[in-house]
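Yeah, one chain of the complex is gone here, protein chain that is, but the others are all in their spots.
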Amino acid sequence: MDDKRFADGLEKLKEIDGKAGETVISNLQEIAPDLARYVIEFPFGDIYSRPGLDLKSREIATVAALTAMGNAQPQLKVHINGALNVGCSKQEIVEVIIQMSVYAGFPAALNGMTAAKEVFAERS
Amino acid sequence: MDDKRFADGLEKLKEIDGKAGETVISNLQEIAPDLARYVIEFPFGDIYSRPGLDLKSREIATVAALTAMGNAQPQLKVHINGALNVGCSKQEIVEVIIQMSVYAGFPAALNGMTAAKEVFAERS
Amino acid sequence: MDDKRFADGLEKLKEIDGKAGETVISNLQEIAPDLARYVIEFPFGDIYSRPGLDLKSREIATVAALTAMGNAQPQLKVHINGALNVGCSKQEIVEVIIQMSVYAGFPAALNGMTAAKEVFAERS
Amino acid sequence: MDDKRFADGLEKLKEIDGKAGETVISNLQEIAPDLARYVIEFPFGDIYSRPGLDLKSREIATVAALTAMGNAQPQLKVHINGALNVGCSKQEIVEVIIQMSVYAGFPAALNGMTAAKEVFAERS
Amino acid sequence: MDDKRFADGLEKLKEIDGKAGETVISNLQEIAPDLARYVIEFPFGDIYSRPGLDLKSREIATVAALTAMGNAQPQLKVHINGALNVGCSKQEIVEVIIQMSVYAGFPAALNGMTAAKEVFAERS
Partner (left out) sequence: MDDKRFADGLEKLKEIDGKAGETVISNLQEIAPDLARYVIEFPFGDIYSRPGLDLKSREIATVAALTAMGNAQPQLKVHINGALNVGCSKQEIVEVIIQMSVYAGFPAALNGMTAAKEVFAERS
């Protein structure tokens, strides 16, 4: 059974962004508790728990992808927080977002920077 | 004038994927030589040459973004090559692509893995 | 002339989500009344009025697509309402949105669920 | 452990498109066998095995989403096959794809129809 | 009835890219003749026939959008042809595509330029 995946995922999610994890679970509690469970089990229990890529690089990849996709602002903010929590500097995050201007265009980079600005302000 | 940006960009592009750089320049020679110049100046001369994020992390960010966007297979292959050239292991690239299943869905990850498979085969 | 397409479309739109139909028409009244007319004629007069696929399946397809695209939250809410109006259960809608985590990633599914939560709350 | 998820997923995948399942597993065998395992466990073991939405509706949702996203042609072909295998008629699939012209534009619908045409020809 | 929309659309489509129009109709003949009819009626009969924006500007808008979206290469080629047919110069098309590097990133611009290169070669 999946108790181990769930427990591993919850621990990993706490390491990355514990408060966001609680918010997601609580938001989905009534409408789709299984989706909350999947969020913990698959992304965090299966993927982020894998060896082969350090957690800091994983968060760089996620911040890059969400900035480039440009349609997932709440999740981008979670992972900017997560990146900071696992050891990325603000400067590194800013660099990743600037770099997305090359691959997804300037609007994606500008809107990603707005998310970073909000996260940095909330943490200061 | 921009001689320095162009020279810096060309050097950086050679460090990342020299052959791909030559191909891009040669493909655009007749139709849009200025676009080739911009590719060298802005992404490579301005962005990849910046301090604040190491080149390996930059390539992880790019492989993540292009896998997630799912509509830039030729450029994804260039940057899988680039990632290997600047020190990423095959395993790290595979991990980044697997992780994109979480953010952009399984089709994006599967099609990204096809690109990686082709690049790995071409290099072996 | 297109009187029949318009009348058919208006009737179909009322069956799916009458209030949203009125809102779209009224919002576009001054700036682009022709776009309001096209919305009624083509999607609802031409497409949703076609035989060959029942209306419930059509709304499942639309909720899936808009959740996956992730950049049309107002229209997703209209069609979650529409799906309920033509016979989908809340559970079926929740299942469609959860399933999109596979094809468009978890952020798309989470943001789609936020839309569903708002619609369900507005109707209760 | 996940033996049950894997076994459930494999059975469900066989019900939807057994040959495609084998191809995915075999294609990923050397480069990323874990991604093949995840494809079976999460989409098919966790999601498609859920009650609350019949398999035919699930395939309609997937064909809609992949047509609308427009960047996952191989997976769209798998699920057009899957839709036929679980009871959708060709006409229903054609209707879903036509409908995507409304939400993702005519190019998405036209390119989706090309995929359907290829699948229908391969099966005849 | 829609005879006038169809006739107007067919005439407009011939003005823009007659050969592509015939190909679309012929490709859809067996699988979805109604989609072919819609392609002629709505985009060309309704939209391109509208006053308020000259045909050359309409084609600039379409080439820009399809380059930026990056997932509709066949349709992009049709409209690069169309742009040339209604009076855009090759240089103007090249400029539109270069400009998309700003809004959708360099890969979109590079892949759009590949489409332009193919169209220019086919016409020479």
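Each chain carries a letter (A, B, C, D and E) given by its place in the written order, and its residues are counted from 1.
We take it that a contact is a pair of C-beta atoms (placed from the backbone, for glycine too) under 8 Å apart; a residue touches a chain by one contact, two chains touch by 3 or more.
It should be emphasised that the depicted structure is a prediction, and the values quoted were computed from it without experimental measurement.
A.B. asks: Considering the entire complex, write down the shown chains that touch the omitted one.
C.D. replies: So, taking every chain into account, the missing one touches A, B, C, D, E.
A.B. asks: Using the document's definition of touch, tell me which of D:V63, D:L84 or D:V102 contacts the absent chain.
C.D. replies: The one listed residue touching the chain not shown is D:V102.
A.B. asks: Applying the definition given at the start, please give the residues of subunit D touching the unseen chain.
C.D. replies: Its contact residues with the unshown chain are 68, 100-108.
A.B. asks: Of the residues in subunit A, which ones touch the absent chain?
C.D. replies: These residues of subunit A touch the chain that is not shown: 69-71, 94, 97-98, 101, 105-111, 113-114, 116-117, 120.
A.B. asks: Just the residue numbers, please: which parts of subunit C touch the chain that's not shown?
C.D. replies: Residues in contact with the chain left out: 24, 27-28, 31-32, 34-35, 38-39, 42-43, 66, 69, 71-72, 74-75.
In this section, only the chains that are shown with their structure count from here on.
A.B. asks: Along the shortest chain of touching chains, how many steps lie between subunit A and subunit E?
C.D. replies: 1
A.B. asks: Just how much do you need to spin subunit B so its Cα atoms sit on those of subunit D, in degrees to the nearest 5?
C.D. replies: That pair's rotation angle lands at 120 degrees.
A.B. asks: Note whether the interface between subunit A and subunit B is symmetric in residue numbering, meaning over half of all numbers used appear on both sides, and answer same or different.
C.D. replies: Same residues, largely: of all residue numbers at this interface, over half are found in both copies.
A.B. asks: Hey, which pair has more contacts between C-betas, C-D or B-C?
C.D. replies: C-D
A.B. asks: Per the centroid of Cα atoms for each chain, what is the distance between subunit C and subunit E, given in Å?
C.D. replies: 28
A.B. asks: For subunit A, write out the residues touching at least two other chains, lowest number first.
C.D. replies: 34, 38, 42-43, 50, 66, 68-69, 72, 75, 101-104
A.B. asks: Among line, ring, star, complete and other, which one matches the pattern of chain touches?
C.D. replies: Shape = complete; every chain linked to every other.
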